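One structure, as structure tokens, below. Some questions next.
A protein chain is absent from this complex, but the other protein chains hold their places.
For chain A:
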């Protein structure tokens, strides 16, 4: 016999473990104990087996492996004495897994013990079976358990009832065997038995539809009577918990009534009275009473009921909300959340109390109350509720502000009755908690502001005030900077004053001061500073008197370590310096942003755009072009020789896009736009303007392609654009290539291996003619190679010559770079450009295309457009 094992008693081992100062010491003690227990196990030591198992249970609780003791449990259970069996069963429940095969070995011992003459041993066996029974054991032992439901001793009956729950959960087929015994148990007078029988009944009802029907018919009335007796019973000390007679039994009764009454009007009818009694008679000054009321409310909410009881129930919850006990308030809010779908009106009546709970000192109650308020808000109460919440925002805990602002913003966005209210509330939120506001919230605000044309002046003045008081809130600064950039003139002139406004005097210098402060603020991040730069550029045109000052501020960023800022400031500086004539058109006010597109984008396509914004941190994921993209976008509008697009639908943006590249060609000698920004514009425009449906992966694809290789992007872009658009991105793409890579146009190599086709005058005007020469590859009739030759008929040289073409969907167009961009006068030379057209409906439809040709003649921008539809069908 192992001396160590016999010497240390359980107490001593626990003492030794408790005396350990470090985890390592504890491990050493446990290791020693485990070694000696293992030794005892292999010695088959009988005398100390149950002590060793007790030790193992303690060791197990501390988290050490104890699998080697599993067989010991079985041996102890098989022993005749009560103490051994007790420890054996405890060990069985704690150390064994129902999935282990060892468990099969215990079935026989269990069967014997379930038939034991000592009722306490029967109790032990029932307890173990109820805790760990596997499906096989359940099948084998169900008859014994069923028999024990009628055992003379109530303690055994109640354990057998709970054990049956485990059995029917493991093997639902066995449910029908238990229906009749349970029906008779439900007539018991013994509290414990009744309690367990009700629980078994509830589980039978959930596993078997027939059982539910049976109990509904046969037992509803009886259970109602039991509950009635319990409610009206006088003081019963034995089951009393803080003055309430057996609350747990009442709760279980209410629960079974809920199951029986749910979806059945007759059964619900039977219980109406007693529920009303419980709801009115139960004292609510103790936890136990409230537990009953709480359960009662849940039952009333679930059964088929006339409105009367529901109002009673919701009023109980309303009372709960002003209870001092946090737990009661907590469960009341939980329940109201569920009740709102049943009877929203009744819940609305307690709105004021619920709003008070948003200010609770307990964070989990606040959170729940806020969610509930969020559910309660509708068009009629949005104004007072929002005011209440925003007022609370001022004094709320720091950790709660994030949740609170998110919910307020969501409410305001969802339910705002008018734009001015939206803008006012949002400004208030931004001022209070601008640092907690998510980016899409203030992006959304800007979209709304641009749409509220008559409120521009009011908004910019409000923001000017706001930034004076809340300049530490990043979101306020950004929105203010953006608006001052856009609407700075309205700020200074006090244009569009509303009646409710107090007039303020702001000079041009004051407005610039604000931006300067924002760009110099050390907490401003890259986006804010970039936005400031753009605002400054815009102000330099709006406030000519401050132009020099603005230039100085912009110049300060020239040395910025952030590439984006440095680049922008250099670009903007040169715009201010050298391009006075361009500037005013360049920085025109942003077109109205389309709300529907914006919200659609927010819902659907954020991920795709996100992936593109990695390359350039300045791109806003929501596509509001207010940063680097913004001036470029404006530039595009300008040089595209077209009015600014009034809505940001796809086609317009594609046109802008074209314009953008025209510009880059134009600026070949002037400001240099590196390839990256050009490409980014493409991305921006596409992601901003195209409707959400097109905005999925295809956008991403295009982006990745176009960054790699401008040429291949052409076909992708074509497939994206609709046929009626003058989509000539292809030429734009090549323009970029020319510009950036210094990539000379490859000389056109005519291929004569296909059949010859007559050449065709595709387009002719007073100043210009365009001739197409066709060729085809022998094996692929769908593909037509076109060589376009442009001739100048006027007496002036054309500069910055660009040809653009668009085709319907059934065609795919690929444009090679042009041979040059200058077209000498009077036909003294020509430009050639190769096109490759793939006709998917070759033979059925002929090739058609729309063209647009732009150039500079005598420094005047010229634009010619036309349609080519005279191409023979066999091409």
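One rule holds for everything that comes next: contacts are C-beta pairs under 8 Å (C-beta built on N, C-alpha and C of every residue); 3 or more make two chains touch, one makes a residue touch a chain; residues count from 1.
Quick note on the criterion: contacts and distances are computed from a predicted model.
Looking at the choices "ESCRT-II complex, vps25 subunit", "Melanoma-associated antigen G1-like protein", "Vacuolar fusion protein MON1 homolog" or "AP complex subunit sigma", the name in the UniProt record of the chain not drawn here is "AP complex subunit sigma".
Among A:76, A:132 or A:851, only A:132 touches the chain left out of the display.
From the options A:19, A:62, A:352 or A:498, the residue with contact to the unseen chain in the full assembly is A:62. For the options A:73, A:171 or A:251, the residue in contact with the chain missing from this view is A:251. The residue touching the chain not shown here, chosen from A:36, A:109, A:199 or A:405, is A:199. Contact with the chain not shown here comes from a single listed residue; of A:264, A:362, A:513 or A:588, that residue is A:362. Contacts to the hidden chain, counted on chain A, fall at residues 11, 14, 18, 54, 57-58, 60-66, 81-83, 86-87, 90, 93-94, 97-99, 117-120, 123, 126-127, 130-132, 153-155, 158-159, 162-163, 165-166, 189-192, 194-196, 199, 202, 229-230, 233-234, 236-239, 241, 245-249, 251, 255, 287-288, 290-291, 294-295, 326-331, 361-365.
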